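The complex appears here minus one protein chain, its other protein chains still in place.
What follows is subunit A.
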């Protein structure tokens, strides 16, 4: 057998290492003659080795790279016949960097989940242990989070015993064989980072026969129903085959909303999410919940009518009849300039100027004043 020195050393990237393999014992009279080194299964060039004395073979490695695996690089001393005499694990890497970007949220004020990012350069080549610590700001001792990797590799979950109304100080400590680093302290109040479940029971239904509308109804998340807060909601919807969502913002404290301007005869997917805004008098917005499961509904399709243009949601049957009338007019009367566009313009004008209507304009019977502007009769 033999012994390698140093046993399981830890080294900084770029540093050098001088190692020795000393044979002893049986077979008696064993010498350093014929011994050789391998690193991670690869034989090292003989010029790196040197026989120090009858029973010792030395190795000089320079400018070491980061370890190939976190369990350590395998440096092995072999006898002439290839058998393994001794081994040593080399841990080559960097000390950890300060963890950054700590963000936390509380589900219904019952727990706290935090996430962070390891320091800028990430790869330390050594196993790095992360520990999330927290304490109440003006009193209390340090606590350590126990449940890791709940939402990704750099996360931790504190399931209970959280206090309200006093801020917490939270930080992350990163440690490996070469050293440790501590993140900046994040101070937060549980009430400022509350999120909740998505609204349950989202129902989407048609609005009578209206082709371009759907009605969305939901229930406010039950977990927070006893707490005074002004919930904010957001709705998003998309056409079945599309990936573009349209978002309806600013749906405050209602539990229903009507979507308009939709395409007839189309299937829509709808989702709702909730923000427990201003909980217990917190001045801040909370954190948006996940979106509810998509609910689907389709707008009715009327029999064969063209889609009304102009974006204005007006009732279908009136426009249809009007279009037919105008078509007839064009054929049988001399009002060749009549068009649907003219009708829309008239409607827009009606809405704008219904207080200060000027009788000179439009197709209305002209008044005493001025010339009639408008299509020739």
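Everything that follows uses one rule, which is that contacts are C-beta pairs under 8 Å (C-beta built on N, C-alpha and C of every residue); 3 or more make two chains touch, one makes a residue touch a chain; residues count from 1.
Keep this in mind: contacts and distances are computed from a predicted model.
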item	value
Hidden subunit of the complex - UniProt protein name among "ATP synthase F(0) complex subunit e, mitochondrial", "Exosome complex component RRP45", "Cardiotrophin-like cytokine factor 1" or "Gap junction protein"	"Cardiotrophin-like cytokine factor 1"
Of A:8, A:33 or A:201, the residue in touch with the unshown chain	A:8
Identified contact with the non-displayed chain, of A:16, A:53 or A:69	A:69
Options A:18, A:60 or A:84, residue touching the unrepresented chain	A:84
Those residues of subunit A which, in the complete complex, touch the missing chain	4, 7-8, 38, 40-42, 68-74, 76, 83-84, 86-89, 127, 129, 148-149, 153
